[in-house]
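Inspection log for the structure reproduced underneath, given as structure tokens.
Missing here is one protein chain; the remaining ones are kept as they sit in the complex.
Showing chain A:
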Amino acid sequence: MKSVNVRNMEIAFGETRVLKDVCFDVEPGECFGLVGESGSGKSTVLRCLSLLLSVWGGEVKIGGTSVRDMATPERCRTLQMVFQDPYGSLHPRHSVRTTLSESLIVNRLDNHQERMEQVLTDVGLPIDFLDRYPHQLSGGQRQRVAIARALILEPDVLLLDEPTSALDVSVQAEILNLLARLRAEKGFTYIMVSHDLAVVDHMCERFAVMQAGRIVEILPREAIPGNGATDPYARELIGASLEYERAV
């Protein structure tokens, strides 16, 4: 289990400053949520963290080591990401076997067959799915494969970029339960982006509310039901979400 410390993360695309001085700490084994409206920079935080975007200011430490100081293989085995859209995150011409073995080959791991079978069992898919192609899988199954791909390198930190928002409600629950079970079994640290406070309430111990590239407040899960936020924007966001739930 490793902690994640983000200090003064900043990034600008041209003139627009997308992230401004983002700081937060995630305890080892914690699930930390990032919520906010569209365009508030939630996903950008994850992309910076994983060095998918490399030109940004500030520092990120995972388990005490800066991500920039890690060699690529070490970084890959420390943090992995699950993307929002399971339809776009699996290569359409790669079978599940190719998708999973690619990680193992690149990182020079052995026992491919055992590892692939293990990880498929972990995410609750039958082993004969190895020879299927993405178009032969449902959305929930695809997302399980995407999670399996993230798990196969046995990372310490999993970045979840709205892992359920592209899925049906019943499938959402399945995937969330799967993620919760995996965390309990393997002790991952999660950083989860979501715009659904119900999901955050279900999964995360603490969460940060983001607005226009800034973290306005960091709250514990317990603040959701009674709307215990002090910042006006966070109050408004939680209030709106509670009202929506009541209306549904």
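In the analysis below, a contact is a pair of C-beta atoms (placed from the backbone, for glycine too) under 8 Å apart; a residue touches a chain by one contact, two chains touch by 3 or more; residues count from 1.
Assume contacts and distances are computed from a predicted model.
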{"item": "Per UniProt record, name of the chain withheld from view [\"Gluconate 2-dehydrogenase subunit 3-like protein\", \"Peptide/nickel transport system permease protein\", \"Electron transfer flavoprotein subunit beta\" or \"RNA polymerase sigma factor\"]", "value": "\"Peptide/nickel transport system permease protein\""}
{"item": "Residue in contact with the excluded chain [from A:8, A:66 or A:113]", "value": "A:113"}
{"item": "Sole contact to the chain not displayed, among A:146, A:171, A:192 or A:229", "value": "A:146"}
{"item": "Chain not shown: contacting residue from A:89, A:172, A:189 or A:211", "value": "A:89"}
{"item": "Touch residues of chain A, complete complex, unshown partner", "value": "47, 50, 52, 72-73, 75-76, 79-81, 83-85, 88-94, 102-103, 106-107, 113-114, 131, 135, 146, 149, 153"}
